[in-house]
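Here it is, the structure in full.
For this depiction, one protein chain was excluded, whereas all remaining protein chains were kept in their positions.
Order of writing sets the chain letters: A and B. Residues in each chain are counted from 1.
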Amino acid sequence: MAYVSVKGGEKAIENAHQWLAEERRGDPAVEEVAVAQIREQLSLAVDRVMAEGSCYDRDLAALAVKQAGGDLPEAIFLVRAYRTTLPRFGGSEPVDTERMIVRRRISAAFKDIPGGQVLGPTFDYTHRLLDFRLAADGAAPPEPAPLANEPQAWPMPTIGSVFAHEDLLEHDVRSSDDAPFDLTREPMSFPAGRDQRLQALARGDEGFLLSLAYSSQRGWGSTHPLCGEIRLGEVAVEFIPEELGFPIEIGEVTLTECQMLSGFAGSAQKAPQFTRGYGLAFGHSERKAMSMAIVDRALRRGEVGEDVDAPVQDEEFVLYHSDNVEASGFVQHLKLPHYVDFQADLQLVRRLRREHFERLNPSKEAAE
Amino acid sequence: MSAAESRPNEAERYYNYAYLDEQTKRMIRRAILKALAIPGYQAPFGSREMPVPYGWGTGGIQLTAAIIGPDDVYKCIDQGADDTTNAVSIRKFFARVADVATTDNTAEATIIQTRHRIPEQPLKAGQVLVFQVPQPEPLRGLEARETETRAMHAYEEYGLQYVSLYENISAFGRIAATAGYPVMVEERYLMSPSPIPKFDNPKMDDNEAILLFGAGREKRIYAIPPHTRVRSLDFEDYPFEVQTWEENCALCGAEDSYLDEVVLDDAGNRMFVCSDSHHCGQRRAEGHVGPMAGHQLANPVAEDGQ
Partner (left out) sequence: MSAVERLASEPLLRVTDLSRWYGSIVGCRDVSFEMHPGEVLGIVGESGSGKTTLLKCLSGHLEPTSGQVEFDTRRHGMSDIYGLSEPDRRRMQREDWGFVHQNPRDGLRMRVSGGANVAEPLMNLGRRHYGEMRSATIAWLDRVELDTSRIDDKPRNFSGGMQQRIQVARNLIHGPKLVFMDEPTGGLDVSVQARLLDLMRELVRDLGLAVIIVTHDMAVARLMADRLLVMRRGEVVETGLTDQVLDDPQHAYTQLLVSSVLQI
């Protein structure tokens, strides 16, 4: 095998890009997928890219999914990098999920609650049988689902209101009027406030949070969570322009919200109450919102006086490793050349081996 | 790809000079100033997502983007070479977004961005060397927690590092670190020089240029201002040593540069060539020859547009 130069330079990169574009396109005889098709028919992929990309724009996310060839962490990276270039002209008012136009709302805590259990568009009770009818193109669109007899209650009361008159569920109070911590502007800092933590979790990799939440349920730092409420729907986004001095609605976003309930032992000063873990994600992202809520509650162990001995309860461990853009970049950076450092290690190992064998066979009497 | 070529459906994009917006650059420059005022101290900064992945040089790129101007001359190297793929990629990026002249000549450059090496040619006042740093915390391999290591730096409690060096000697008869060898800066802060080979450590001491270190993923900037004391950790009876080779550079004959080992075939044949590609090329241009001067490595195929 003759020596092959590793120096590819510009030409190699250009050719690589071209080949990549070819592979992304796939068989040219097959129709190109349109961004609109991805937006409409792969909407859950789009939702995840918006959530972890931290940018609510369905077309942008759909384009990213197309450009990434379906690799969602890659698509998320594209959206994040794009986000860096966007100017910021302010912050919205906090969205009011109590005023959500609810499409789906369930609670495992009660058999029935004011507003009812609304199943909505869910995978939950489907049978996971591959439907080969979907493989045939050009089928007629499905019949619209039938309407309910009565319109839905609005606003739909949230689980908090059920507990309110007995004060059984803790209230989340903002500790100050300062602007919330913004991870996209400042680096993470420990100990992390809840604002920083929730933001990191909202942007965090769904798979990582899912595994952590799962580990918690299996006893590694369990919070014994109960699903208080999940709701999915649209909320208005409001903004107060300086010139006007009052809020205007600038659009609406689809959100999935989850509140997990856990018990609390109480203390000498404080009567026992249920505590809450909170999850919120762009789009229809139940697995993400639920995992986020479980992990949020587990990370509050310090506040509620619990011992910390499982990974899910370890703030630095969870928050430092939850961002898949950072994780993917660093893991994959191992592909970059490391031969200079490796050369140094090679030298050392060779020298140590030489010394090792010389120690075992001291054959040379004369000084070197 | 020329300016005339465009892909369908791609809207016209306008990027600010050097990609980052001015507020972000200002934020980074404030962190740089703080880092220069406290040599060796890791200043946190609000690192942004860049078009290049975390771990692939975003820290160095953000430092360069914050300080570069149209009159600068930019050099970018990886493992000492100007033409390794990542160096080419980053240099092209800045040529485009900063509209800046680029070079591979160390002496001509005003900003040199580097991954894992310091150029052989001594730097001069007015030059800035920007290091890409994967892990800014020298103690991270010994202590995983940021809250702990931050306290160690604040209290100047580096016992953990000292015992690690002691253990090296008792186990191997020498300090094991070969790259990213820890240093003390102005006898106050323990610092990681980034994964440069220890061969390059002495170059940092009392350097005329400004040395800036950027870790994008870990979100830290640190710096060594000109003429700063930088001391590699060692023991009096086990003093710091740089690497040496029995061979010289096969192409230019250099005796005192860092050498890359190049595998020639499956039979164990190898040659050693300067890691600093520009340094080697310059020596050959000046007439120096090594034992394998006719080798293809000395005469790379000319590239389009180069």
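The criterion applied here is as follows: a residue touches a chain if its C-beta (ideal position, glycine included) is under 8 Å from a C-beta of that chain, and two chains touch if they have at least 3 such contacts.
Keep in mind the model is a prediction, meaning the values are calculated, not measured.
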item: Neighbouring displayed chains - absent chain, whole complex; value: B
item: Residue of B:157, B:208, B:241 or B:255 touching the missing chain in the full complex; value: B:157
item: Given B:167, B:208, B:241 or B:256, the one touching the chain that is not displayed; value: B:167
item: Chain B residues that touch the omitted chain in the full complex; value: 154-157, 159-160, 162-164, 166-167, 169-171, 234-238
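Criterion: only the chains that are shown with their structure count from here on.
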item: Mean-CA-position distance for chain B and chain A (Å); value: 33
item: Chain A residues within the chain B interface of the complex; value: 1-3, 5-14, 35, 77, 80-81, 83-85, 87, 184-191, 316, 320, 325-326, 328-333, 336-341, 343-348, 352, 355
item: Residues of chain B defined as touching chain A within the complex; value: 1, 9, 13, 15-16, 19-21, 24, 44-51, 53-56, 58, 78-81, 83-86, 88-89, 92, 115-117, 134, 144-147, 172-173, 176, 178-180, 195-199, 217, 219-220, 243, 258-266, 275, 296-297, 300, 303-306
